[in-house]
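Yeah, one chain of the complex is gone here, protein chain that is, but the others are all in their spots.
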Amino acid sequence: MAVRGNLEDSENRHETAGPEKLKQVGRSYPLHDAEAKATGRIRYTGDMSLQGMLCARILFSPLPHARIRRIDAAGALALPGVYGVFTHENTPDVLYNSQVWYAGQEALKDERLFPDTVRYIGDRVAAVVAANEQTAAKALGLIKVDYEELPAVFEAEQALRTDVPVPALAPWASPFFSKEISVGHVDECFEAPDAVVIEDRVETPKIHHAALEPHVCVAYPDHNGKITVLTPCQILYSVRLVVATVLGLPFNKVRVLKTPMGGSFGGKQEVTLEPLAAFFALATGRPVKIQLTRHESIISTRTRTKTIGYVRTAWDKAGNLLARDLKTVIDTGAYTSNGAIIGMAMGKKAFRLYRIPNQRYRTESVHTNTPVAGAARGYGSPQIHAITEINIDHAARRLGIDPVKLRLRNLVRPGDLDAGGGPPLGQAQIIACVAEGAKAFGWAQRRDAPHGTGRFRRGAGMACATHSNGYFGGFQDFTTMTLRMLEDGSMILNSGIQDLGCGTVTSMKQIIAEVMAISPDRIEAPEGDTETSPYDVGSQASRVTHVAGACALHTAGKLKEKLCREAAKLLECAPDEVILQSERIRSAAHPEKDCSYGEMVSLIQEKNRTEIIITETFQAQDNPGSYGADFVEVEVDTWTGLVRVVEVLAVHDVGRAINPGFVRGQIYGGVQMGIGYALTEDIAVDPVSGRAKGDRFSRYHLVNMPDMPPVRVILIEKGGDLGPFGAKSIGEIATCPTAPAVVNAVNQALGTNLETLPLTPERILRALACQ
Amino acid sequence: MMHKFRMACPDSVAETLELLAGMEGEIAYLGGGTDLVPQMQDGRRQPDWVVDLSQIPELACIRFDGERIRLGSTATFTQIAGSALIEEQGRCLAQAAGQVGSVQIRNRATLGGNIASASPAGDSLPVLLALDAKLTVLGPAGERRISFERFQIEPGEGLRRGELIAGIDFAAGSRGHTGDGRHVPADKSDFSAGGRHPIRVSAFGKIGSRQSVTIAKLNMAAFLEMEPGEGIVVKSRLALGALGRHPFRLRNVEEEMRGRRLDDSLIVDVTKRLQEVVDGAIPGRYSQTYKRQAIRGLAADVFGDLQQQVSVEKASSSNGPDQGGGKEEQEIGC
């Protein structure tokens, strides 16, 4: 079904039109699989059933820290229909790190399939593989485990104290990672006699990604010792790496296929269930499915890091940001995961939003006996921006300067360099975002409007954020794609892309369609398969549109050259005289002799004996910032502490929207997640028991439809960087400015300085009581 | 995954009671399943027998018998919230019903299930106290009638093995009916003040952690009967939930309200008393600090609603009493 762009494409887009008139890029096509999703035809992993498939269920630790003395699986094994019980005694003891995505990547390896010492409530103790879910569940209840309880630590700052007699979790010291980035003369600035120093301690919670599809995976063996893993993952090659490592298989004996993604947000980026499913399949010789419940997904997979941020800024009276001293304490939970990288990811953002001549960033990562943190939409950006943007508003209050004005004075400008030594910021359009946003939001009026003195108080707030566009400047970042045109003129893109439901497949098609003068529905762009697809770094680091999209553009360009070259031979003209238009091909000299793409490709095969196919590797060469500013109005019920977000305006510098409908969709969803981050979402590990209080949806509240405010979006599209048609990332940055904007609005409404997220009614009333 | 159990799907109450004789072990009645099914799914409940009441027509009615409003125990919250009869005769029940869970929950969840589940935060429970509702309970030993309040707190008065809640009833509450359920035709009114009828209003409110689909952190129901001329409170029933094991009546506060006008100063005084109630109910609990503040908001919502209704009632009382709730088309089931 070909539906034309109809998502109000022309509305609220500020572009500097490029020289070329774009036909496909800039249009809002629906997702390639929207109809399959709307009819229930699409098969997610949990919907799949293979001949002879077994079900695995996992026994999760009920204790936060304990040595397993003995596991008695006899009762479970005796149950008819049980194919195996797996524990630390009969599974590989290979240690791995769940977030590595390339061979040779350094990372602390502290996870194994089943540990002999469990480190958090939710750690894996054992698993049963059985003929069906009922049997597996029943068998699980028959496993007897004898634990020796060990002391546990649940709070990051507790884990840092050397005077507390709690053993470190692992052989590692606490903190297991620390690092400092420093530019200029930070201490001197704070000592300057007329500096205004603003200090805050901001705390951000562990949250659940809450993809509506709980974690799931299927693996099956073949007759030649190869294991195929079907998984809704973000990084196929990361899955292959970890599975092959744990199982001790050659890489070409592990085949990973990306299945339709029921939402991820980073939650399915790391490798969690895949090596288990693969091992069970290998051990039983049967297909095995592991499907977690919501509760299990929340406690046993990944969360956003809990982060405590100490921030001090020094200002002059005019509002120039002279220096900033930042420190983060990162609670990565019971296993390392990305606990080291994420602290650095946070730090890097701190140098890319404001012009700060003197800045120091320090980070310390610790283990606690709590659910494991990992990748989560924004990869540290929501945390660091909550910390820094709440502080900027605090400063604005103290300096008596409007927060928009204060920001406009200090924000980075297009062409700025990264003071921290990272890649140049590129066409950083944050000033445009803030200026346009303030105007469209009616900032001045809303900000000055009376808050009210009664039960309900209104306030307006805003915040800015930046995020990356790939790994350039940090890690290797490249993609390879193979593109061909078939004998009927249709096309196949073969690549290692993984669409997370954000529209990657369709975006790639639009980019190729633009170059090839073809309709996007004439292109097939299947998602990745490690056996047949070329390498891709994965759907991570906000790199897909900017880097993989650029690869699609370059590959299509090369394919077009080849088509023109081959066609020129048959049309008896020079390659640059060949014209491609609306899926037809001709030469400038003989426009009457035109034929369809299909006819031409067939002719090329017949006469020139070659295929129209190209394989290209594209290496990222820039990593500009994506920028965004959210403006929020809230109404606070000062008697019950409940906050209603009245309206949100989100302004984003996306370079160029390949598909504006998708871009807006990302922003709407990002705002929903950001409001939850600000107001309700918290796994809330109990400091005494180590048990997550928000361990199911009845106790972990996402923003639902009645609470979702209207959201307006403005896109700034000035292009200029090296992404396809100037495109930059949106999926992660979309959620970064929202939470601090909401917090700033609440603080303005109430005259408080709330800085522990989420702003629960209890916290709000307590802050009001202290006034 | 649920454990194995046996299931009975009777078509009538009589059949249900007959079947009981042959059942051994724990029996669980099934209404909408919104509480029981997930509890069985995660193993918290493991009954031997599940008896589905959801397709017994006689248990699904909502009707007015001339004196009392009678609800079958499997009336769903969707039916209750949408019933004109309940809206008119027991408004606080319609309000509470409309705020239970989501549409999907209300389409299944039953009043009987809410009562039997006896969650401290159950939204219908303070309402049933405020309406002074009575239950009809059927079991192997026959039928018994009991006030909801006693059913809830008195040891041994709750559900015994094999007993089911068949119905819930309360006195019709609109103008034109006396507080004790006698219907008073307009022309024969014997009430004071020149034959004018007392004003009866009720309201429910709750505070959760979001606007909708939220379990109450606090809920409250209030019923007031007022003398029509000066708007003096003659009688009231006030109940609070989510503060301890069961919701409870606030008889002291009710007493203090008697003889006063429903004005802002009354609300201020009542709010102060409610805060004391919170302090007394959950002293030292983490949630005490929050709830003693938040109850202000709840009181303002509920009493604000009552005031509003009173002014509407007063305005319309000059048009004479309405016809009560006896309209046929308002009844469901039976």
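Read from first to last, the chains carry the letters A and B; within each, the first residue is number 1.
Everything below uses one rule, namely that contacts are C-beta pairs under 8 Å (C-beta built on N, C-alpha and C of every residue); 3 or more make two chains touch, one makes a residue touch a chain.
The definition used in the following text is that contacts and distances are computed from a predicted model.
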item: Hidden chain of the complex, named as in its UniProt record, picked from "Septum site-determining protein MinD", "2Fe-2S ferredoxin-type iron-sulfur binding domain protein", "Phenylacetate-CoA ligase" or "Mono/diheme cytochrome c family protein"; value: "2Fe-2S ferredoxin-type iron-sulfur binding domain protein"
item: Chains in view that touch the one left out, judged over the entire complex; value: A, B
item: Among A:P221, A:P403, A:G422 or A:G501, the residue in touch with the chain that has been omitted; value: A:G501
item: Sole residue of B:S102, B:N252 or B:S311 that reaches the chain not shown, by the stated touch rule; value: B:S102
item: Of B:L19, B:V37, B:L159 or B:V268, the one touching the omitted chain in the full complex; value: B:V37
item: Contact footprint on chain A, counting only the chain that is left out; value: 1, 3, 6-7, 28, 30-31, 33-40, 42-44, 46-47, 209-214, 260-265, 293-294, 500-503, 633, 646-647, 661-662, 664-665, 667-673, 696-698, 702, 704-706, 708-712
item: Residue ranges of chain B at the interface with the undisplayed chain; value: 2-7, 9, 30, 32-34, 37-38, 40-41, 50, 52, 54-55, 78, 101-105, 107-108, 212-213
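The rule is simple: only the chains that are shown with their structure count from here on.
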item: Interchain centroid distance [CA atoms averaged], chain A/chain B, Å; value: 46
item: Residues on chain B engaged by chain A in the complex (per definition of touch); value: 1, 43, 207, 209-215, 287, 289-290, 293-294, 296-298, 300
item: Chain B-touching residues of chain A, taken from the complex the two chains share; value: 133-134, 137-138, 141, 455, 637, 639-642, 644, 680, 698, 701, 703-704, 706-707, 760-762, 765-766, 769
